[in-house]
Every structure is written in C-alpha cells, then in structure tokens.
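Just one protein chain is left out here, and the rest sit where they should.
Residue numbering begins at 1 within each chain, and the chains themselves are lettered A, B, C and D in the order written.
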Amino acid sequence: MNLKLRPEKYFRYLHLPGLFGARRTKEILSVNPTIIPLREEAHEVAVFVFDYDANSIEEKNLPGVEDCFAYKTSGHTTWINIDGLRKPDVEAVCNHYAVHPLIVEDILSVNQRPKMEESDGSFFCLLNMLYYDQDKQAVNHEQISIIMGKDYVISFQEDAIQDVFNPLRDRLKIATSKIRQHGSDYLCYTMLDLIVDNYFVVMEKLGEQIEEVEEEVVRGNNPRSLVRITQLRKELIVLKRNFSPVRELMNGFLRSDSELLDDRTIKYFKDVYDHIVQAIDLVENYRDIIVSMQDLHINNVNLKMNEVMKVMAIVTCLLAPATVIGGVFGMNFDAIPYLHNQYGFWAAVTIMLAIPVWMILMFRKRGWF
Amino acid sequence: MNLKLRPEKYFRYLHLPGLFGARRTKEILSVNPTIIPLREEAHEVAVFVFDYDANSIEEKNLPGVEDCFAYKTSGHTTWINIDGLRKPDVEAVCNHYAVHPLIVEDILSVNQRPKMEESDGSFFCLLNMLYYDQDKQAVNHEQISIIMGKDYVISFQEDAIQDVFNPLRDRLKIATSKIRQHGSDYLCYTMLDLIVDNYFVVMEKLGEQIEEVEEEVVRGNNPRSLVRITQLRKELIVLKRNFSPVRELMNGFLRSDSELLDDRTIKYFKDVYDHIVQAIDLVENYRDIIVSMQDLHINNVNLKMNEVMKVMAIVTCLLAPATVIGGVFGMNFDAIPYLHNQYGFWAAVTIMLAIPVWMILMFRKRGWF
Amino acid sequence: MNLKLRPEKYFRYLHLPGLFGARRTKEILSVNPTIIPLREEAHEVAVFVFDYDANSIEEKNLPGVEDCFAYKTSGHTTWINIDGLRKPDVEAVCNHYAVHPLIVEDILSVNQRPKMEESDGSFFCLLNMLYYDQDKQAVNHEQISIIMGKDYVISFQEDAIQDVFNPLRDRLKIATSKIRQHGSDYLCYTMLDLIVDNYFVVMEKLGEQIEEVEEEVVRGNNPRSLVRITQLRKELIVLKRNFSPVRELMNGFLRSDSELLDDRTIKYFKDVYDHIVQAIDLVENYRDIIVSMQDLHINNVNLKMNEVMKVMAIVTCLLAPATVIGGVFGMNFDAIPYLHNQYGFWAAVTIMLAIPVWMILMFRKRGWF
Amino acid sequence: MNLKLRPEKYFRYLHLPGLFGARRTKEILSVNPTIIPLREEAHEVAVFVFDYDANSIEEKNLPGVEDCFAYKTSGHTTWINIDGLRKPDVEAVCNHYAVHPLIVEDILSVNQRPKMEESDGSFFCLLNMLYYDQDKQAVNHEQISIIMGKDYVISFQEDAIQDVFNPLRDRLKIATSKIRQHGSDYLCYTMLDLIVDNYFVVMEKLGEQIEEVEEEVVRGNNPRSLVRITQLRKELIVLKRNFSPVRELMNGFLRSDSELLDDRTIKYFKDVYDHIVQAIDLVENYRDIIVSMQDLHINNVNLKMNEVMKVMAIVTCLLAPATVIGGVFGMNFDAIPYLHNQYGFWAAVTIMLAIPVWMILMFRKRGWF
Partner (left out) sequence: MNLKLRPEKYFRYLHLPGLFGARRTKEILSVNPTIIPLREEAHEVAVFVFDYDANSIEEKNLPGVEDCFAYKTSGHTTWINIDGLRKPDVEAVCNHYAVHPLIVEDILSVNQRPKMEESDGSFFCLLNMLYYDQDKQAVNHEQISIIMGKDYVISFQEDAIQDVFNPLRDRLKIATSKIRQHGSDYLCYTMLDLIVDNYFVVMEKLGEQIEEVEEEVVRGNNPRSLVRITQLRKELIVLKRNFSPVRELMNGFLRSDSELLDDRTIKYFKDVYDHIVQAIDLVENYRDIIVSMQDLHINNVNLKMNEVMKVMAIVTCLLAPATVIGGVFGMNFDAIPYLHNQYGFWAAVTIMLAIPVWMILMFRKRGWF
C-alpha cells in the first residue's frame, strides 16, 4: 500500500499541492517500510558551490556531493546548493556538517510546515518556494531547506526547474556587491528575501485572476464564476498556510541573540519580516474581497434568474384572462348574449386586449416592472 | 437509571464517539452508585512487559498485573503495557507505583479531555488514539494513558484490537536501535510520536472522503452531498477537539524542567509538537475547504433547480399566446372575420407559431436562455 | 414602577432565566427604593449545620440563623447551609463572620455573574446551580454563594427544592471518608465539584434534545425544527454565560497562594478546573453541531419545497401543448384540414400525447427529474 | 462649510448619535476655523457645589463658574458640577485646577471615545451617560467628564435634562451615609457606579424591544420585523462601542497605584468593573439572540411565501388536465368517438374530476401537502 501517492493524487485534483500535511520518513517506522514509503528520490542531483570573500570567488559545478566537503575548511564563506533530494547525498552532507538527524528527516520529507530551528553553531530553516502555474491556474510549491553556519550556507531544493536563486548568482560575481562584503548571514538573508519577494509575484498573478473574476461578476455573464471563486479561495488558503509560519520563522531570526547574526544584518532580516507581514495582510484582504465578490455574484445570479421568472410569470398572467373570455364565448349554450350581434366578436377581442393593458398599467404603478 | 449508556447511544447515532465529555467515576459519588455507574469493566486484561537496557532485553506476557511488580527494582528500563481496563488491576498497579488517586480516576473514566500532569517523580499523560472506521465512515477513538517514571513507562489501553504500538515492539528487539540506547523518556516520546503520526493516517482517510465529496459537488449529481458534508464537518469537530489539547500536552513536556527529560530527548518532543501543530493547521484548512464546498454545493443545487424552473416557465409562457388565439377563433360569434376565408386557418396557425418564435428571439437577445 | 418584575417576565417568555444581568440592591439607591426594589424575600428559611472533625460529627437543623453563631468557636470544621435568602438573616450571619458589605449585596441580589473573591481570611464564590426543566424544556438556575474561612464554610441557596448537596451529607456521616480527614478547603472543593458535575447532567439532557432534533432534521419531517434549533441555541448561550466565569473562578483558586488552601487540596481544585474547561469545550462543540444542523435543515426544507414546485411546473408545462392543439382544432374556421378525415381526431390526440412523452424523454436526458 | 452639522444629521437619521467619532476642536486647526468649527456652545450653564466632610455640608447653586474657585482651599471635599459646556467657563475652571490643555480639549469636543487618564495629582475620565428615547426608539447619550483630585471632584455634563446624579445629592445630605465618611475617591466611585447602573436600565428597555420583536417573529405576522431587528443590531453596536472602553477605564483605576485611591475604595471600583464586564457580556448575548432571531424570521418569511406558492402551483397544476380534456372534446373533428353517446359528457366530466383527485392522493402520499 502506497499511501504517499494518494494525497498527491488528491491534491492534484484540488490544485492544493501545498496543503497536505507532513508525511515524514521516520527512522522508527522504517522497520515497516510499506506503511509510509520514503520520499521519491530525485533522478539526478546537481551540486554547485560558491566559495567567496570580498576579494576572491570560486564557482564550481560538482559531480557529487562528496566533492564539496573540502570547502568546509576553506576559510571563506561557502555556499553549497543541492538541487534534487537523494537520501544518501543529504545524509552525507549533513553528517559532514554535523547536522542533527531530525533535521535531515525534515529535509527529506515532503509537505513540511515552514519552520526554523536554531541549534548551537547553526540555523536551519525550511520553507516553500511558490510558483503560479498558468496552465492549471494553481499555485505550486517547491520545498527549500537552508542550513546556515558560521561560514557556510547549504541549500537544498527539490528540483531546479525554475531557479529563484539565479539573480543571487549574478550578484555574487560582482566584487563590489554588498553580499561579497558580508558573511554567511547576509547570504542567508538574501535567499530568504528572494523567496519572500517571489511570494508577491504569485500574489500579483492571483490579483489578476481576482480582477478577471470580478469583471465577470460585475458583468454577471458567467455561471461558472462561483467555481472560479471557490478555487481562488482555496489558493488563498494555500498561501495563508505557507505565509503564516514564515512570519514565525523570520521572528525566530529577529529574537535570536546568536553570534552568527551580525547586528547590521538583523536590520535586513527585519525588512523581510515586514514584507511577510505585508503579504499576510494582503492575503487577508484578498480573502475579504473574494467573499464579498461571492456575495455579489450569488445575488446577481439570483437577480437575473428572478427577472426572467418575473417576466414569464407576468406574460402568463396577462394572457390568462383572454383565455377565459375565449372559453366563455366558446361555450355551446343556445342563449349566449351578443353572439349574434354584429360587433360581438370585436367587443370580446377588445375586452381581451383591454384587461392585459389595464393589468400592465396597474403593475407599472406598483413598480413591478 | 443508567446515564452512561445514553451518551454512547447518542453518539453512536451522531458518529461522534469522541465528543461527549467526561463522566467520571468519583469517590464521592460512589455512595450513590446509581447516578453515575462505573466504567464498564473489560472482559479480559492482557499484560506484557519489556525490561531492557542497551545490552539485554526481556519480553513477557504476564497472566496478571501482580506479576509485573517485581520489575520495579530491575534496574533496567521497564515498559508495562496493559490492554483492557479493570478497576482492581489499575488500582493495584498504580498503588504499587505510588500514582495519585485522581490520576487513577482519570485512567478509569471515559471520554476524558487529553491532558498531561507532572508530579514529583513522574509524568502522566492521557490522550486518544484515533481510528477511521471505514464501515461507519466515522472516526473512532481509544483512550490511552501513559505514566512515565524514572526507569519505567506504564501504558493503559482500553482494548487491543488495533495495537498502534506494534512497530515499537519490533524496534525494541533490535539492540542497536536508538530506543535501546536511551531511557524511559525516549520510550515515552516514541509512543506519543506513534499516536500523533497515526492522526495523519486518519486525516488522510478524511482527505479522501473530502475528495470524493468534492468530485460529487463539482459534478453536482448527488442531492445527499450536503448530508455527507455535514458529517465531515462533525468528524472535523471531533478531530479538533482531540488535537488541540494534545498541543497543550506536548507543550507541557517542552516547558517542563524535570530531570526525567534528557536534554537530547527534548528535541524529539519538540518534533512531535511540530507535528501536532501541523495537524491542527490541517484540520483548520480542511474546515475552510468544506465550508467553501458547502457554499458551492448549495449554489449548484439552486442553479440546477433554477434552470429547470426557468425552462418550464418559458415553455408555459411561449404556449400561452397560442392558447389565446385558439380561444379567439373558437368563440361562437356569428361575425368572426376570416372564419370563412380559405386561408384563415393557416393564417391563425402561422400567427400562433410566429409569436413564440418572436418571443424566443427576444428572450435570446436579452440573454435569458 | 417595578423594574425588577420585567426582566423576569421577559425571560420566562424567552426561557432564558440565567441571561439577564445583575440588578443589585444598592445601599446608595435604597434612598429611592421605588427604582430598584429589593430581591423578593424567601418565605421560609431552612438552616442546617454540620460540625465535624475526623473523630466526631454533629448535625442539626436549626430554627433560626442566630443559633449557628455558637459554632464559630467550636474548634471543628463547621458547615452552615442556609436555604432561602432573607436580608436580615444574611446580614446577621455575615456580620457575625465579618464578611464585607459588598459581598452581602452580591449574595442578596439576583442574576449575578459567577465570581470569586479572596480577602484576608476567607474566600467568597458565587455561581449558579443549573437544572434542566423537562416541562418547559429550558435550563433553570439557582444562585449559590459559598463563603469559606479557616474552619468554616457557609453556603447560601435561593431555595432547597432540588438539593445538590445531598450526596455530600451522606458522605459526611462516614467517619473514614476523605472529607472528614480534611478541612474546610476540601469541603469547599467537594461542593464546587458537585455543582460542576451537575452541569454535565444538564448538558446530557441538552444532548438528548440535540439528538431528537437531529433525527427530525435528517428525516426532514418537521417544519418547527428551526424553532427548536433556535431555542437550543439560546439554551447554549445560557450555559456558556454560566460556564465561562466559572473557569475564571476556579482559576482564582489555583492562582491563590492563601494559607487556607492546603497543597494537597489544590490538586483537587485543578481537577474541577479541568472539568469546567471540558464543559466549555463541549458547549462550543454543541454550538458548532447545532449551526451545521440548522444549515442542513434549511437546505432540506428548500430541497423538498423545490421538488414539489418542480413537479408542479413540469406537469403544467407538459399539458400546455395539448391545450394549444385542442384550441387549434377547436377554432371555427371553415377550412381546417383533416377535420373531416376519419382519423383526424385520433391523429390530433396522438400528437397531444406524443409531445409530452417526447418532452419527458428530453427532460430525463438532461437529468431534470 | 460646516462639517459638524453633517454627522449629526446623518446619525439622527440612523439613530446612532453615539457612533460617530471624535471631531475635536484643535488648537492647530483653529487658525482655519471654517474647517472644523467649535462645539456648539451651551445656551446656559448651571453650576452647583457641594462642600462637605463627615460633620458639615454646604450646598450652593452658583451664578458663575468663578464663584466656585474659593472652595479649592476649603479643606473639605468639594464636588463642583457644571451642566452645559461653554468654552470660556471650562477653560477658567480647568486653569484654576491646573488641568492639562489636552484634557480641556477632550471635555469640549463631542463624540469622544470613553477614556481615562491619570496624571500627577488627578484622575480624568470621560464617558457617556446613555438614555433610551422611547419616542425614537433609539439610544441617546450625554457626554460626562469627571476630574478627581485630592479633595475635589469636578463633573461636566452636556446638559442637565435628566440628571443621573440626583440620588447622589439626596444621599450626600445624610450625615451618616458612607459617602460622607469617605473622600473624593468614594464620591468619584459613586458617580461611575450610577452611570454604569443606568446602562442596565437602558439594556432592560432594549430587552423589552427584543421581547416584542421575538413575539412578532414567532407569530410571524409582521414583514417589518427585519427592519426592527436591523435597528436593534445597530443600537447594540452603539452600546458595545460605549461599554468596551469603560471596561478599560475602570481597569485603569484598578491598576493605578495612586495615593488618591484609598485601599478600601479600590474594592468598590472592582465592583463597578464587575458590572461593566457583565454589561458587555449581556450585549454579546443579546447580539447572539438577535442574530438567531433574524435567521428564524427570514426562514419564517420564506416558509410562508413557499406555502402560498405551493398551493397556487398545485391548484394550477390540478386544473390543467381538465383544460386539456375540455379542449379535446371541443375540437371540431367530424369523427370524435362518444360525442353522440348519451353519457359521453358525464364520462368526460368524471375523468376531468378523477384526474385531480388521483393527483391529490398521490401528492398526499408523497407528503407534499
């Protein structure tokens, strides 16, 4: 029985890849590996290393994770980025850098809640990179783990399809950039900042969706609007679920009194904190707007439906008296007055027309249409 | 009068076995035993003992609870697991291990709120194991009490139908496992971790239910969907009621500065705390999804109903003018024009057809169907 | 103008006796006694006293409150219970035991919010005993005030129709009971415990009501269900209003560091605290269930109504074409084809039947019924 | 442009005099007095003074505010009450008692949020007296400012139509009353207590309104009930807006460690705090009741409407088959069977009656009416 596949199937359907909770690969449970299988291993792993200080920089794509071990003692700030998660690789790197086994578990498991942990000598933080998938109109996510030590930063990404860290690489190559003047804490800040900034790009995409839906709702011409609104509400749940813990995460950095964080860098972490607070605010506002749009949409649909029903009911009602009069003079009684009168027919037709006209006037007076 | 039976009857109906509050077996009230009867006693009690340290392990199924008393002074870590609650047995064990009478009461009573208490020399925690009953499509629960002392852990289960601790037994037999290297605190952690991990299995089952219901709602073909949605909402209330106090419970361990908890083990308790927070989060998200699904479902039902009513109203309305014209020329006046004309009938029929056609065109223009 | 009578009239109507706020008998206002009259005085007052320690017990029904004054210096623990509130009696007792005038006011006034006050040498707590009135299907309440001093407990009840303290009296007579071994703090705990335990009996009654209403709602056969649901919501408001302050009250005992509370007794107060938390939890859950039941009910009513309207609309619609055809061949034109044909009538009738049959098939295909 | 007039006009319409926020008369803005004009000045000002201690009392109505200056050094407790706010008067008194200019501003401006400020040597508190206006069925308010110093209390009222302090005056004249035995802090407590007690009178009036509306809703015979419910909801918003800050205000007194407040008086302030908490609680409960009444009302209206529509639809539907049959035998075909049969007519009529009867039976069977 492969439980792992199910939630993914489920959430592909729901377009909620970031919602389902942590299914971890636990040491204890591995005696019974059929219950909770290990994370699907990445097909290939890409490792690159930046080893830099203010004066020099070395950039390398490495064939295997073992090749990066040497940089631990380089004396410069080292950034090791590993794309693709494979259990032996992660364990090898983490062992070399003395990372706690529980953290290794967190890195390897899927759908973790963003979190941050400070232990002696290093910070660990785990959060999700979010992408907006234009085709499925859904928010996708990629789990990113960052370990920051005195003079190194190690980052793990699930895969490297859209690498959010590209601008950072370009920046690193410029000798005069701030990032080259500072240590690993500034590097870590930059990475968190890039991730949080990207959240705003995703929200902007959702904003466009909301705009489209609102146009639809105001024009009132699409019965599927409610399905879209429901979907947008779900996307916002995903966002909120991802953002709220990131605020705690950033707060963890701010409250820390670790020596690893330079006083000057704390200001920058505060900046990222401000942005994530703003993002959470914005999600809340989007939610309010969507809810009031849903109210408006449902009311519009009812209004339009009611208009149609009203016209139908009025037409049916207007014609009913004529039917009755037709029936009256269609009866086969011998003695029906005016039947033989020359103008009888015209009189009857006139009454048939007069009654609806009178009804219309009365309805108008009461403001019924 | 047997009050105890009622809540169970009631909640069997509601499928909410975990909801009804504590009806305790109180010393004070036992003078009037007809008001609140004692918990129904278990038919049979199964006792097994693990007595282990890093080097040796002894595993035994014991005939009675008295046989486990000797292990108190074994010098190793002892795990005593008792399946089935019988008042004399529980009291005997608890007296032997000097457990407070109020805790004995808690163990023996049903439907307790999860809680945790630290007294000098031991920790007591009580929580519910949750199972998803596929037949009744409802969440069942079994109360588990754990007492952890310096070198012993005593666990009480209501019965042993589905033993969640099986993986733990297998693990204990492996001499090199972490659990053998640590003391009773790590054993206690492992048990809590297994219980909380199982919560995710239950939530996954609910997730599948939600998926099914959502498919139904989107296809819009099942009038009973709302009953299912209501039931899922109730299941989520049960989960929330069980999860929230477990967070407090775990927090109690984290805040404790007891010597019983090793500094290295605290990290593991923090891990379980993170998972229960994640589970609470997830329940909240499920609830949001269910509520927005309910909105969608109710709207879909209305939409479909409205569509039917609209078509009916339109058809009735379209045919009304023809009825009137039929009536007009069915009157028995002597002088009705065109009555003797050769094409009179065809003209009338043409008008009968033309009016609805014109109405259809006009309705289309206004976007009414 | 007698303002006091009004809220009672009002809430008898609403079945919300516990909801209306405190109208106190204030010293200041008593210069203008017509504005807020004094509480209606009890017709008769019953006083009984238990004077006990571990070895001896004395139980007496006293003719007047003055007769209990002598027990103040008995050296044993004294429990004075006064059923029925009469201003002179309460003031006499309270003066004798040096109770603050504001507390006397609280005891004498009606509809107080549960509260607890610690002053030097004594604890005062006021809360409501709740009863479920089967006839009116409403929750009634009786105000109980408890004053606990070093070796005495004084309790005031509004009247003694259903005395919740009966089990306590029986228990007191048993020389080996815990209550005889402890002092006034344990006596006070026992009383609070009995009151809070009784809350669960009331909730169970409400639980049965909810069960009945839910059965009705699921069967969908009672248009008055919503009135019952509304009433249950109001009963739950009463419960919540009574429970929440009791939690604060118990918390007040737990946080107190008075010498009056023995360290061993605190554990028992913690136990009552746990139960009231559980009761509050349960009220919250009941509320959620009731709200989702209301949604279900309203939807069921709509669904059923819609089904009826749909069938009516369909039948009317199916017969409309036949009416038209009847009208067509009922016209009096000279030249109507097939009128003289032998099978003309049958052809017309066949068409009259064929059209509804075709319509039914089409509606079925679209899933309209 | 006179902005001040607008909010008043607006809220006269809305019956929400207590809702609109503070428009203050600011020193800065007074250079441009047309933007925010000063508060409309009172036409006449009434000043009275009580100067008392336990032994003596002097009561005077003074012609102008300057005449009360002498009492500052009387050595007794002085209560100066000023009805009607006129800028020069308020400034004169406040200058004499060294009150901060910002507080003078607060006193003079309208629609302030209740607040309390402690500065060295004095307490300032501002709150609203509430009246229920029977004619407009709305809650009115009057702003009251109280300044309490070591041996004086100064109170400012907007006008003196309904003077809530009358009982206090009567009480002051009684030499043995508590108020004469205590200082200015007890006087201040008495005033706050009178104001808060009056809130309960207002709530009682609203309670009667709610009772009336509920009777209407349960009888279901008034289409305007929703308008009344909406208005009651708004009145409750006014109350909540006035009550919540008063709790903070009272809390400010309780937390203060000023020497002005005697330890014995603090108990009395705690009493007022308890009452305002109770009032807030009650407003919350009223709100819950009103919301559930609104649900009930809307559902009742729908239910009744649906009943009418159902009967209409059923009658129309029952008669449709008869119309068709009439049409069939009204056709002019030559060969219509049974047309010449003696019992043909009666057979047709029988069928016409039989079909609706059969329909009625079937509808009954399905529980449709």
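Simple rule for what comes next: a residue touches a chain if its C-beta (ideal position, glycine included) is under 8 Å from a C-beta of that chain, and two chains touch if they have at least 3 such contacts.
A quick note: this is a predicted structure, and the numbers were derived from the prediction, not measured.
Seen in the complete assembly, the chain not on display touches A, D. The chain that is not drawn here is touched, among residues A:Val218, A:Leu254 or A:Ala347, by A:Val218.
Checked against the full complex, the candidates A:Ile57, A:Ala92 or A:Leu194 give a single residue touching the omitted chain, namely A:Leu194. In the complete assembly, the contact with the undisplayed chain comes from D:Asn332, out of D:Ser177, D:Asn198, D:Ser258 or D:Asn332.
Shown as candidates are D:Ala54, D:Leu254 or D:Val315; the residue that touches the absent chain is D:Val315. In the full complex, chain A touches the hidden chain at residues 167-168, 170-171, 174, 178-179, 190, 193-194, 197, 200-201, 203-204, 207-208, 211, 214-215, 218, 267-268, 271, 274-275, 277-279, 281-282, 285, 288-289, 292-293, 295-296, 299, 303, 306, 309-310, 313-314, 316-317, 320-321, 323-324, 326-328, 330-337, 367-369. Listed by residue number, the positions of chain D touching the unshown chain are 3, 6-7, 10, 13-14, 16, 19-24, 26-29, 31-32, 35, 100, 102, 112-113, 115, 221, 223, 226-227, 230, 233-234, 237, 241, 294, 298, 301, 305, 308-309, 311-313, 315-316, 319-320, 322-323, 325-327, 329-332, 336, 338-345, 348-349, 352.
Operating definition for what follows: only the chains that are shown with their structure count from here on.
Chains touching both chain A and chain C: B.
Residue numbering at the chain A/chain B interface overlaps only partly, since under half of the positions present are found in both copies.
Each chain gets a centre from the mean of its Cα atoms; the one farthest from the centre of chain B is D. Distance from the chain C centre to the chain D centre is 27 Å, each centre being the mean of its Cα atoms. Chain contacts: chain A has residues 330 touching two or more partner chains. The touch graph of the protein chains shown is a line. All chain pairs that touch, listed by label, are A-B, B-C, C-D.
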